[in-house]
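Here the complex is missing one protein chain, while the rest keep their positions.
Moving on to chain A:
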Amino acid sequence: MTWSAAARGAHQPDNTAFTQQRLPAWQPLLSASIALPLFFCAGLAFIGLGLGLFYSSNGIKELEYDYTGTAGTGGCSACALADRGRAPPPPCSCAWHFSLAELFPGPVYLYYELTNFYQNNRRYSVSRDDAQLSGLPSALRHPANECAPYQRRASGLPIAPCGAIANSLFNDSFSLWHRRRAGGPYVEVPLDRTGIAWWTDCHVKFRNPPLVNGSLALAFHGTAPPPNWPRPVYALSPDPNNTGFVNQDFVVWMRTAALPTFRKLYARIRQGNYSAGLPRGSYVVNITYNYPVRAFGGRKLVVLSNISWMGGKNPFLGIAYLAVGSLCILVGFVMLVVYIRYQDQNDEDEDEE
């Protein structure tokens, strides 16, 4: 009998702005008088911003060298040939020589770049165990199922760090040498291998398991390194603060790249004489060539770059701003023309009427 209540109990509705849908409202209309200034102003602003971005991006210096070693390109082709087919490939080293005519302003970053490497591939990118990497002892012994088939060795030992990402850790290494003048000795440029990963990664997300008897090696006792690794995880670096799960190369690698072409920071150059940048002179980058990419058509590059306030070199944003800005202005002009013509026509029509 609900309806009887509804039929009877009706009363006068509230006469408020809300219930009567009379709320004060701004009613924007895209009329020509609003749209034209809007387009022009936006266009100009974007162009201005675009110019700024473009120049600041152009100010960034970048040197890159493809050391994959396709046939006939420099010293790494021999290593590349050796790479074919065998895993792990035999150790091989090659070098990249370049010279700077003027100061390469700092801070200078050394990146390595891989192409055609699908780190974002689903099955690859989920193949990790964050709990293990955060140093949880139980997870250390019992890696997550996601890590399969790099979860346990055939012997049954749990793999630490487990998963495909860890297994495929980039293992080329670089060293930079500087010669001030021709014929002089090459001085090794100190590469700062720390501070290349996010602070939160090395201090929160990635933690070593609690030490056993003060030894990291003992903490990892009972685990096996990933199949591709020549040495266990606690021996990644001699520096005790930079080894194990918190090894920064490892941490950087574990942050899976967004796109198949990606860079990863290898080192920062900021110490000693090189804090202001790389002074002029000739340089050589010695590369330990381990990582096999030619099989799947990938390439490896080493990149030296400095950064500006907006990050690394990328002219795109500036161009995009410029393009959108000009488009706005163009649209504005088109509208203006059409509007004027229509207005005339309209006036004529009215005259006819």
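In this text, a residue touches a chain if its C-beta (ideal position, glycine included) is under 8 Å from a C-beta of that chain, and two chains touch if they have at least 3 such contacts; residues count from 1.
Keep in mind that, in the parts below, contacts and distances are computed from a predicted model.
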Under which of the names "Glutamyl-tRNA(Gln) amidotransferase subunit A, mitochondrial", "Dolichol phosphate-mannose biosynthesis regulatory protein", "1-aminocyclopropane-1-carboxylate synthase" or "Phospholipid-transporting ATPase" is the non-displayed chain listed in UniProt? "Phospholipid-transporting ATPase"
Sites on chain A contacted by the missing partner chain, in the whole complex: 1-7, 10-15, 19-21, 23-32, 35, 39, 42, 46, 49, 53, 87, 111, 113, 117-131, 133-134, 136, 144-146, 148-149, 151, 164, 168, 198, 200-201, 204-205, 228, 252, 255-265, 291-293, 295-298, 309-312, 314, 316-317, 320-321, 324, 327-328, 331, 335, 338-339, 342, 346, 350, 353
